[in-house]
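For this depiction, one protein chain was excluded, whereas all remaining protein chains were kept in their positions.
Chain nomenclature is as follows: A and B, assigned in order of appearance, with residue numbering initiated at 1 for each chain independently.
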Amino acid sequence: MKKATFSIRRGGRETAEMVDYQTEISEGMVVLDAVHQIQAESAPDLACRWNCKAGKCGSCSAEINGMPKLMCMTRLDTIPLDQPVTIEPIRAFPPIKDLIADVSWNYEVKKRIKKFKPRAPDAEDGTWRMSQEDVDRVQEFRKCIECFLCQDVCHVLRDHNKHEEFIGPRFLVYAAALEMHPLDTEDRTGDLKDMHGIGYCNITKCCTKVCPEHITITDNAIIPLKERVVDEYYDPLKRLVRLFRKK
Amino acid sequence: MTDYPTFEHDVIVIGAGGAGLRAAIEASGAGVSVGLICKSLLGKAHTVMAEGGMAAAMGHNDDRDNWKVHFSDTMRGGQYVNNWRMAELHAKEAPDRVRELESWGAVFDRTKDGRINQRNFGGHRYPRLAHVGDRTGLELIRTLQDHGIHQGIEVYMEVTVLSLLKDGDRVIGCLAYEREHGRFRIYKAKAVILATGGIGRAYKITSNSWEGTGDGHALAYDAGAELIDMEFIQFHPTGMVWPPSVRGILVTEGVRGEGGILRNSEGKRFMFDDIPDNYKDQTSDTEEEGWRYVTGDKNARRPPELLTRDHVARCIMREVKAGRGSPHGGVYLDIAWIKEKIKDAPEHIKKKLPSMYHQFKQLANLDITTTPMEVGPTTHYVMGGIRVNADTQESTVPGLFAAGECAAGINGANRLGGNSLSDLIVFGKRAGEHAAIFAKENGHGTLDNAAIEQAAKAALEPFERDGGENPYTIQHDLQEMMQANVGIVRQHDEMVEALNGLDALKSRAARTFVPGNIDFNPGWHTALDLHNLLVVSEAIARAAIERKESRGGHFREDFPGKDPEFAKFNYSLKKSEGGGMEISKIPIPEMPDYLKEVIEEMG
Partner (left out) sequence: MAANLVQITRRGFGETMRKDGWWIPSVLTFLGFSAFIVYSTWAAFQGQHYSFGPYISPMYSPLIWEAAGQPLTDHAWLGGWPSWIPKILMMTPAMLILWAPGGFRFTCYYYRGAYYKAFWADPPGCAVGEPRHKYRGEKKLPLILQNAHRYFLYLALVFLVILAYDAIHAMFFLGPDGKKHFGIGVGTIVLTLNVILLGSYTLGCHSLRHLVAGRFDELSKRAARYKIYQFVSRLNTRHMLFAWCSLFWVGFSDFYVRMCSMGIWTDFRLF
């Protein structure tokens, strides 16, 4: 059996070091399997989050060889094993222990986004009619598993620490799903511009690159929202038109 | 005196999957303060793994569907040992619960005329499953989560409950620890709802995540509640079998709903070989008719691949045992073949089954649009659980409610695919509603500090020993044993052996040792979960030994036939005065005439 070395961040909130572990590799193994094997063999207290092990829950986010990835979906035969594979927790949030970061900020942010507000039911059976064409866009965004890899890779959070002024790609996708929902009547463009800080996004598309659900975050969610903000606030012609319409 | 941080709520919900969230929403909507405890982060519960859809007789795709058909399908699937009242409520209320989700922002796939689209599924006579591609569970949990966070529900993430606290007969809260720092906490509540899901981790091959350790089952059992139907475990026929590290991961029934077929190594569609008598008139005789069914022909009967899960799982086992299996001990599930029938089949498959496509592409390096998958049975769901009142979801212990997978009754001996998600929202709502009523009628109880101290002390023992058993090894041995001895095909001697094995494991579990400190220590968490796994494993084994027949998810090699005598009662397990597990029969009450008529009418 082949062995490989994994260099894993061990430590708490303040200090940590990279510790090397060796474990056996078998066919089809993913990084999470290796972490589990290490837990069972040599480090029972090695902390990591995981649930479904099939890329559906978004718990096992980490940085593997420096790239934000889901441990359960990263097959060992897709990464070089001739040198130690580094595994670190996601860096855009404070570390708690080993591979676990404190992602509670994300749950707070979500509460600040205005909730879904449907129009009154307008079909005779007391529900609504929506066509598949209209929900296609929204369904893409609702594939999100909240792994927060996009939040992690986004330099506005990761390098510039704008957590207080910027909600990050995940919640721009969330806002997009609400804004483009055929039934929703709430207006979030003002919030997006000010409180949610959409202007901080400079479209480097790293979020799209790391999304395990392959959501085209930048092109389909963030840029269309930016355009909606332009409509409302940065387009003098539109403003003029609105002014006349009001009169 | 204990000085653990104490949190007070009117209602505490343990578990934040579909049922727990729905219950929390309902209770807080009723104006009581609600605390929601989850073992993981919010929104990661096992519900996200549900793929196919939620069954609700809305009749959008076939207007012949209504609650009566749904009710009789559920009863037939459960082999008539279901709690008929639950099956009735479920069939009647599911459509409203689904529509309610839409008003909270859920975005289901649409029919041509813009209504919620419904798909075919095993055991359901008409297309009935409201769905979102193959990620319906995610849609359900996200919708409830996003709706719930604006309701003032207090969410406690990464907190595990150790035991329920009682005042006399009544449950008045729970003792828990938060994973981050490993500190104990006390939650006081006037009513407690268990919504902790399943027990899959008792088996080696399972579709369940690490959370499926039967916590709610064990908590309720320890608090004196009854568990029923524990012998009925659903082995989902199609789990991945290769590569080894993904063995057990679910392959949605939706693959078969979209036209996927099962073949053995000889290329034969073996499901045509064995069609149970009570499904003969609903099942197609020819491949051609089966295809017409999955493409929406209302006059066609469903293909045998869409028979109930227990049956399909056993047929697969039979093929594998007879040496007609695939190289890694499964059979072939082929969706790629539909390219013979429709053009742009690969695009169609990717659109309808996107996460299956990615799952196989990424984990097995296999393209399901061109190559058949290898699949085999995997432990998926426990029909058994906490015995509850059908209308209120209250257990046999006052103040303790249960909903979702950890509650029992609706599914009988076998659950139909798609009934679990609707079960969550129908009975989650009821549990929340009635727990709130209970909380309004009752005050807080008095804590028993000695019991708390004792439980807390016991929980810390793994740190205090100088060496001992590795909890991961014990868990692994338990899983191996349950898989081998109380698995899909059961036999008296093997199960007795399992009971003895469980005794041995129990004493080993009392000697676990965990290095490190209590800060987020998965070794410690695993050690603490062992108790729950041992309780449910014992319950399964004891009930399975007693049921000397084969029915639904329970198949006995030594009693391969169905025995009408056993259709008259459910097995119940309860902690005896002496602390041992005692089993008894609970007669199934007679069905009222109007339901009997429905069963008659639907054939």
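Methods note: a residue touches a chain if its C-beta (ideal position, glycine included) is under 8 Å from a C-beta of that chain, and two chains touch if they have at least 3 such contacts.
On a predicted model such as this, the values are computed, not experimentally measured, just so you know.
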| item | value |
| --- | --- |
| Touching partners, among the displayed chains, of the absent chain | A |
| Chain not shown: contacting residue from A:156, A:172 or A:215 | A:156 |
| Among A:6, A:21, A:50 or A:105, the residue in touch with the chain that has been omitted | A:105 |
| Where the unshown chain meets chain A, residue by residue | 63, 65-68, 80, 83, 86, 88, 91-94, 105, 108-109, 131, 133-134, 152-153, 155-164, 179-182, 184, 197-206, 209-210, 216, 218-219, 223-224, 226-231, 234-235 |
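Criterion: only the chains that are shown with their structure count from here on.
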| item | value |
| --- | --- |
| Residues of chain B defined as touching chain A within the complex | 40-46, 48-49, 99, 102-105, 107, 109-110, 113-115, 117, 132-133, 135, 138-139, 142, 146-147, 149-150, 155, 157, 180, 209-211, 242-246, 249-250, 354-355, 358-359, 362-365, 470-473, 476, 514-517, 519-524, 526 |
| Complex contacts: residues of chain A adjacent to chain B | 12, 26-30, 33, 39-40, 44-59, 73, 75, 96-98, 100, 103-104, 107, 110-111, 115-116, 118, 121, 123, 127-132, 135, 138-139, 142-146, 178, 181, 184, 214 |
